[in-house]
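First up is the structure itself, then whatever we jot down about it.
Heads up, one of the protein chains got dropped from this complex, but the rest are sitting where they should.
Presenting chain A:
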Amino acid sequence: MMPAGAAASRVPAGIEAVLRDPGFWGDNAAVIGLLVIGVAFSLLTPFFLTWGNISDLLVSASILVVLATAQQFAIVTAGIDLSIAANLPWAAVVFGLVYTGGFGIPAAIVAAIAAGMIVGVVNGLIIAKLRVNDFIATLGMLGVMNGVALIVSDGQSFSVSSPFLQALALGSIGPIRYFYLIAIVIALAAHFLFTRTAFGTHVLATGGNRDAARNMGIPVDRMRIAVYVINGALVGLAAILLVARTGGSDPSLQTSQLLSSIASVVLGGSSLFGGRAAVLGTVAGALVLTTLLNGFTLLQVSEFYQPMAVGIVVIAAAVLSRLQR
(Lines give C-alpha, C1' and ligand atoms only; values in the text may rest on other atoms or scores of the structure.)
Protein backbone atom coordinates (compact mmCIF):
# COMPACT_ATOMS: atom_id res chain seq x y z
CA MET A 1 0.00 0.00 0.00
CA MET A 2 2.77 2.43 0.91
CA PRO A 3 5.34 2.60 -1.87
CA ALA A 4 7.22 5.57 -0.40
CA GLY A 5 10.29 4.63 1.61
CA ALA A 6 10.34 0.87 1.64
CA ALA A 7 10.31 0.20 -2.09
CA ALA A 8 12.61 3.04 -3.01
CA SER A 9 15.56 2.35 -0.79
CA ARG A 10 16.57 -1.25 -1.38
CA VAL A 11 15.71 -2.78 1.95
CA PRO A 12 18.00 -5.63 2.98
CA ALA A 13 16.55 -9.05 2.33
CA GLY A 14 14.08 -10.58 4.75
CA ILE A 15 10.82 -9.49 6.27
CA GLU A 16 12.43 -9.66 9.69
CA ALA A 17 14.94 -6.96 8.79
CA VAL A 18 12.10 -4.75 7.61
CA LEU A 19 10.14 -5.28 10.81
CA ARG A 20 13.20 -4.56 12.93
CA ASP A 21 13.76 -1.23 11.17
CA PRO A 22 12.07 1.47 13.27
CA GLY A 23 11.84 3.59 10.14
CA PHE A 24 9.37 1.10 8.66
CA TRP A 25 6.99 1.67 11.58
CA GLY A 26 7.46 5.42 11.40
CA ASP A 27 6.89 5.63 7.64
CA ASN A 28 3.81 3.44 7.71
CA ALA A 29 2.25 4.54 10.98
CA ALA A 30 -1.15 5.36 9.47
CA VAL A 31 -1.48 2.12 7.49
CA ILE A 32 -0.40 0.05 10.49
CA GLY A 33 -2.76 2.00 12.73
CA LEU A 34 -5.59 1.45 10.27
CA LEU A 35 -4.96 -2.30 10.25
CA VAL A 36 -4.78 -2.49 14.05
CA ILE A 37 -7.99 -0.51 14.50
CA GLY A 38 -9.70 -2.50 11.75
CA VAL A 39 -8.77 -5.84 13.31
CA ALA A 40 -9.81 -4.63 16.76
CA PHE A 41 -13.23 -3.45 15.61
CA SER A 42 -13.85 -6.64 13.59
CA LEU A 43 -13.16 -8.69 16.73
CA LEU A 44 -15.36 -6.45 18.88
CA THR A 45 -18.41 -6.30 16.64
CA PRO A 46 -19.66 -8.47 13.78
CA PHE A 47 -21.18 -5.43 12.11
CA PHE A 48 -17.83 -3.76 11.34
CA LEU A 49 -16.44 -5.99 8.61
CA THR A 50 -19.45 -6.07 6.30
CA TRP A 51 -19.44 -4.57 2.83
CA GLY A 52 -22.35 -2.34 3.76
CA ASN A 53 -20.49 -0.84 6.69
CA ILE A 54 -17.15 -0.55 4.87
CA SER A 55 -18.90 1.19 1.99
CA ASP A 56 -20.62 3.60 4.41
CA LEU A 57 -17.30 4.22 6.10
CA LEU A 58 -15.62 5.04 2.79
CA VAL A 59 -18.43 7.40 1.84
CA SER A 60 -18.12 9.29 5.11
CA ALA A 61 -14.33 9.44 4.68
CA SER A 62 -14.52 10.84 1.14
CA ILE A 63 -14.91 14.54 1.95
CA LEU A 64 -12.13 14.31 4.51
CA VAL A 65 -9.85 12.57 2.00
CA VAL A 66 -10.32 15.40 -0.50
CA LEU A 67 -9.80 18.05 2.20
CA ALA A 68 -6.75 16.27 3.60
CA THR A 69 -5.28 16.09 0.09
CA ALA A 70 -5.91 19.83 -0.19
CA GLN A 71 -4.19 20.33 3.16
CA GLN A 72 -1.31 18.14 1.96
CA PHE A 73 -0.52 20.63 -0.79
CA ALA A 74 -0.13 23.45 1.73
CA ILE A 75 1.79 21.37 4.26
CA VAL A 76 4.26 20.01 1.72
CA THR A 77 5.61 23.53 1.20
CA ALA A 78 5.96 23.89 4.99
CA GLY A 79 2.72 25.86 4.97
CA ILE A 80 -0.68 25.14 6.46
CA ASP A 81 -4.19 26.12 5.45
CA LEU A 82 -6.40 27.16 8.33
CA SER A 83 -8.81 28.92 5.98
CA ILE A 84 -10.21 25.52 4.89
CA ALA A 85 -12.73 25.79 7.73
CA ALA A 86 -14.21 28.89 6.06
CA ASN A 87 -13.36 28.21 2.40
CA LEU A 88 -15.37 24.97 2.53
CA PRO A 89 -18.67 26.58 3.63
CA TRP A 90 -17.98 29.62 1.38
CA ALA A 91 -17.68 27.41 -1.71
CA ALA A 92 -20.74 25.43 -0.57
CA VAL A 93 -22.74 28.65 -0.27
CA VAL A 94 -21.59 29.79 -3.72
CA PHE A 95 -22.61 26.43 -5.14
CA GLY A 96 -26.03 26.68 -3.48
CA LEU A 97 -26.66 30.28 -4.52
CA VAL A 98 -25.70 29.68 -8.15
CA TYR A 99 -27.82 26.53 -8.34
CA THR A 100 -30.86 27.91 -6.55
CA GLY A 101 -30.50 31.05 -8.69
CA GLY A 102 -31.41 28.83 -11.62
CA PHE A 103 -28.07 28.64 -13.41
CA GLY A 104 -27.92 24.87 -13.45
CA ILE A 105 -25.58 22.27 -12.05
CA PRO A 106 -22.61 22.73 -14.43
CA ALA A 107 -22.45 26.45 -13.66
CA ALA A 108 -22.77 25.74 -9.92
CA ILE A 109 -19.91 23.22 -10.06
CA VAL A 110 -17.65 25.65 -11.91
CA ALA A 111 -18.62 28.45 -9.52
CA ALA A 112 -17.89 26.37 -6.41
CA ILE A 113 -14.45 25.30 -7.64
CA ALA A 114 -13.68 28.85 -8.81
CA ALA A 115 -14.78 30.20 -5.42
CA GLY A 116 -12.39 27.82 -3.69
CA MET A 117 -9.59 28.70 -6.11
CA ILE A 118 -10.01 32.44 -5.58
CA VAL A 119 -9.41 31.94 -1.86
CA GLY A 120 -6.36 29.85 -2.80
CA VAL A 121 -5.02 32.58 -5.07
CA VAL A 122 -5.44 35.21 -2.35
CA ASN A 123 -3.79 32.92 0.23
CA GLY A 124 -0.91 32.27 -2.17
CA LEU A 125 -0.39 35.93 -3.02
CA ILE A 126 -0.43 37.01 0.63
CA ILE A 127 2.04 34.28 1.53
CA ALA A 128 4.42 34.42 -1.43
CA LYS A 129 4.26 38.08 -2.45
CA LEU A 130 3.47 39.91 0.78
CA ARG A 131 5.72 37.49 2.71
CA VAL A 132 3.20 36.76 5.42
CA ASN A 133 3.64 33.53 7.35
CA ASP A 134 1.27 30.78 6.10
CA PHE A 135 -0.31 30.32 9.50
CA ILE A 136 -1.13 34.01 9.89
CA ALA A 137 -2.23 34.53 6.29
CA THR A 138 -4.69 31.64 6.32
CA LEU A 139 -5.84 32.51 9.85
CA GLY A 140 -6.74 35.95 8.50
CA MET A 141 -8.49 34.46 5.48
CA LEU A 142 -10.35 32.11 7.82
CA GLY A 143 -12.00 35.16 9.37
CA VAL A 144 -12.47 37.04 6.11
CA MET A 145 -14.12 34.15 4.27
CA ASN A 146 -16.25 33.19 7.24
CA GLY A 147 -17.62 36.72 7.16
CA VAL A 148 -18.07 36.74 3.39
CA ALA A 149 -19.94 33.42 3.50
CA LEU A 150 -22.23 34.71 6.24
CA ILE A 151 -22.86 37.97 4.35
CA VAL A 152 -23.73 36.43 0.98
CA SER A 153 -25.95 33.79 2.58
CA ASP A 154 -27.43 36.21 5.10
CA GLY A 155 -26.27 33.80 7.78
CA GLN A 156 -28.86 31.20 6.81
CA SER A 157 -28.34 27.67 5.68
CA PHE A 158 -30.61 26.68 2.84
CA SER A 159 -31.50 23.41 1.22
CA VAL A 160 -30.17 22.55 -2.21
CA SER A 161 -31.62 19.51 -3.84
CA SER A 162 -31.30 18.20 -7.34
CA PRO A 163 -31.38 14.79 -8.99
CA PHE A 164 -27.72 15.26 -9.82
CA LEU A 165 -26.73 15.79 -6.18
CA GLN A 166 -28.81 12.82 -5.08
CA ALA A 167 -27.18 10.62 -7.69
CA LEU A 168 -23.77 11.91 -6.62
CA ALA A 169 -24.45 11.18 -2.96
CA LEU A 170 -26.17 7.81 -3.38
CA GLY A 171 -25.25 6.45 -6.80
CA SER A 172 -22.57 3.95 -7.66
CA ILE A 173 -20.81 2.13 -10.45
CA GLY A 174 -21.40 -1.48 -9.50
CA PRO A 175 -20.45 -1.66 -5.83
CA ILE A 176 -18.25 1.46 -6.03
CA ARG A 177 -20.01 4.61 -4.82
CA TYR A 178 -19.33 7.81 -6.80
CA PHE A 179 -18.38 9.53 -3.58
CA TYR A 180 -15.28 7.57 -2.79
CA LEU A 181 -14.49 7.00 -6.42
CA ILE A 182 -13.94 10.77 -6.62
CA ALA A 183 -11.83 10.73 -3.47
CA ILE A 184 -9.72 7.85 -4.78
CA VAL A 185 -9.17 9.57 -8.12
CA ILE A 186 -8.12 12.83 -6.40
CA ALA A 187 -5.72 11.04 -4.05
CA LEU A 188 -4.14 9.00 -6.85
CA ALA A 189 -3.78 12.11 -9.01
CA ALA A 190 -2.03 13.94 -6.16
CA HIS A 191 0.22 10.95 -5.52
CA PHE A 192 1.09 10.84 -9.23
CA LEU A 193 1.78 14.58 -9.24
CA PHE A 194 4.23 14.39 -6.34
CA THR A 195 6.06 11.24 -7.38
CA ARG A 196 5.98 11.30 -11.17
CA THR A 197 5.99 14.87 -12.42
CA ALA A 198 8.51 17.69 -12.61
CA PHE A 199 5.95 20.07 -11.11
CA GLY A 200 5.51 17.83 -8.07
CA THR A 201 9.27 17.48 -7.65
CA HIS A 202 9.63 21.26 -7.76
CA VAL A 203 6.91 21.64 -5.12
CA LEU A 204 8.72 19.10 -2.91
CA ALA A 205 12.00 20.93 -3.43
CA THR A 206 10.38 24.26 -2.60
CA GLY A 207 9.08 22.77 0.63
CA GLY A 208 12.20 20.80 1.49
CA ASN A 209 14.84 23.47 0.90
CA ARG A 210 13.61 26.75 -0.48
CA ASP A 211 17.07 28.26 -0.94
CA ALA A 212 18.29 25.21 -2.81
CA ALA A 213 15.23 25.22 -5.03
CA ARG A 214 15.74 28.90 -5.80
CA ASN A 215 19.41 28.27 -6.46
CA MET A 216 18.49 25.62 -9.01
CA GLY A 217 16.28 28.13 -10.82
CA ILE A 218 12.89 26.91 -9.57
CA PRO A 219 10.43 29.83 -9.28
CA VAL A 220 9.64 29.18 -5.61
CA ASP A 221 7.11 32.01 -5.25
CA ARG A 222 5.10 30.70 -8.17
CA MET A 223 5.26 27.18 -6.67
CA ARG A 224 3.92 28.41 -3.35
CA ILE A 225 1.05 30.22 -5.05
CA ALA A 226 0.32 27.17 -7.20
CA VAL A 227 -0.08 24.83 -4.22
CA TYR A 228 -2.64 27.14 -2.63
CA VAL A 229 -4.56 27.40 -5.91
CA ILE A 230 -4.70 23.59 -6.16
CA ASN A 231 -5.63 23.46 -2.49
CA GLY A 232 -8.48 25.92 -3.11
CA ALA A 233 -9.80 23.98 -6.10
CA LEU A 234 -9.88 20.80 -4.02
CA VAL A 235 -11.72 22.58 -1.20
CA GLY A 236 -14.25 23.73 -3.82
CA LEU A 237 -14.70 20.12 -4.93
CA ALA A 238 -15.09 18.99 -1.31
CA ALA A 239 -17.77 21.67 -0.89
CA ILE A 240 -19.80 20.13 -3.73
CA LEU A 241 -19.55 16.74 -2.05
CA LEU A 242 -20.60 18.33 1.24
CA VAL A 243 -23.69 19.91 -0.32
CA ALA A 244 -24.58 16.60 -1.97
CA ARG A 245 -24.18 14.73 1.31
CA THR A 246 -26.01 17.17 3.58
CA GLY A 247 -28.56 18.36 1.04
CA GLY A 248 -27.89 22.02 1.69
CA SER A 249 -25.47 24.92 1.94
CA ASP A 250 -24.47 25.96 5.44
CA PRO A 251 -22.30 29.07 5.93
CA SER A 252 -21.06 28.12 9.41
CA LEU A 253 -17.43 27.25 10.05
CA GLN A 254 -16.30 23.65 9.50
CA THR A 255 -13.73 23.59 12.27
CA SER A 256 -13.73 19.85 12.84
CA GLN A 257 -13.07 19.23 9.14
CA LEU A 258 -10.10 21.60 9.37
CA LEU A 259 -8.63 19.84 12.40
CA SER A 260 -9.24 16.40 10.90
CA SER A 261 -7.58 17.42 7.63
CA ILE A 262 -4.42 18.47 9.46
CA ALA A 263 -4.55 15.37 11.67
CA SER A 264 -4.87 13.11 8.61
CA VAL A 265 -1.78 14.61 6.99
CA VAL A 266 0.23 14.30 10.21
CA LEU A 267 -1.00 10.74 10.76
CA GLY A 268 0.04 9.93 7.21
CA GLY A 269 3.66 10.76 7.89
CA SER A 270 4.12 14.04 6.03
CA SER A 271 6.38 16.46 7.82
CA LEU A 272 4.86 19.75 8.95
CA PHE A 273 8.25 21.25 8.07
CA GLY A 274 7.58 20.49 4.42
CA GLY A 275 9.40 18.62 1.70
CA ARG A 276 7.70 15.30 2.25
CA ALA A 277 4.38 14.28 0.72
CA ALA A 278 2.85 10.96 1.66
CA VAL A 279 -0.51 11.21 -0.08
CA LEU A 280 -1.41 7.56 0.40
CA GLY A 281 -0.42 7.89 4.05
CA THR A 282 -2.71 10.92 4.27
CA VAL A 283 -5.56 8.82 2.86
CA ALA A 284 -4.82 6.14 5.45
CA GLY A 285 -4.79 8.88 8.10
CA ALA A 286 -8.23 10.10 7.03
CA LEU A 287 -9.46 6.50 7.08
CA VAL A 288 -8.09 5.98 10.59
CA LEU A 289 -10.02 8.99 11.90
CA THR A 290 -13.21 7.96 10.12
CA THR A 291 -12.87 4.31 11.18
CA LEU A 292 -12.53 5.32 14.82
CA LEU A 293 -15.80 7.24 14.65
CA ASN A 294 -17.49 4.43 12.73
CA GLY A 295 -16.34 1.73 15.18
CA PHE A 296 -17.31 3.75 18.21
CA THR A 297 -20.75 4.31 16.77
CA LEU A 298 -21.16 0.57 16.11
CA LEU A 299 -19.98 -0.20 19.64
CA GLN A 300 -22.35 2.47 20.97
CA VAL A 301 -19.53 4.24 22.76
CA SER A 302 -20.68 7.67 23.88
CA GLU A 303 -19.77 10.30 21.32
CA PHE A 304 -18.10 12.25 24.11
CA TYR A 305 -15.22 9.77 23.98
CA GLN A 306 -14.66 10.19 20.26
CA PRO A 307 -12.68 13.43 20.14
CA MET A 308 -10.52 12.14 22.97
CA ALA A 309 -9.70 8.96 21.09
CA VAL A 310 -8.93 10.91 17.93
CA GLY A 311 -6.59 13.20 19.88
CA ILE A 312 -4.75 10.26 21.44
CA VAL A 313 -4.32 8.61 18.04
CA VAL A 314 -2.88 11.80 16.54
CA ILE A 315 -0.35 12.17 19.37
CA ALA A 316 0.58 8.49 19.16
CA ALA A 317 1.13 8.86 15.43
CA ALA A 318 3.30 11.92 15.95
CA VAL A 319 5.45 9.97 18.41
CA LEU A 320 5.72 7.09 15.96
CA SER A 321 6.68 9.44 13.18
CA ARG A 322 9.78 10.44 15.10
CA LEU A 323 11.09 7.04 14.06
CA GLN A 324 10.87 8.08 10.43
CA ARG A 325 13.94 7.69 8.30
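A few notes on this one:
The working rule: contacts are C-beta pairs under 8 Å (C-beta built on N, C-alpha and C of every residue); 3 or more make two chains touch, one makes a residue touch a chain; residues count from 1.
One rule holds in what follows: contacts and distances are computed from a predicted model.
In the listed set "Cytochrome c-type biogenesis protein CcmE", "ATP-binding cassette domain-containing protein", "RNA polymerase sigma factor" or "YCII-related domain-containing protein", the entry agreeing with the UniProt name of the missing subunit chain is "ATP-binding cassette domain-containing protein".
Within the full complex, the residue among A:I15, A:L130, A:A198 or A:M308 touching the omitted chain is A:A198.
Considering the full assembly, A:G217 is the residue among A:P46, A:G102 or A:G217 that touches the omitted chain.
Seen from chain A, the chain kept out of the figure touches residues 8-10, 192, 196-198, 201-202, 204-205, 208-209, 211-213, 215-218, 271, 275-276, 325.
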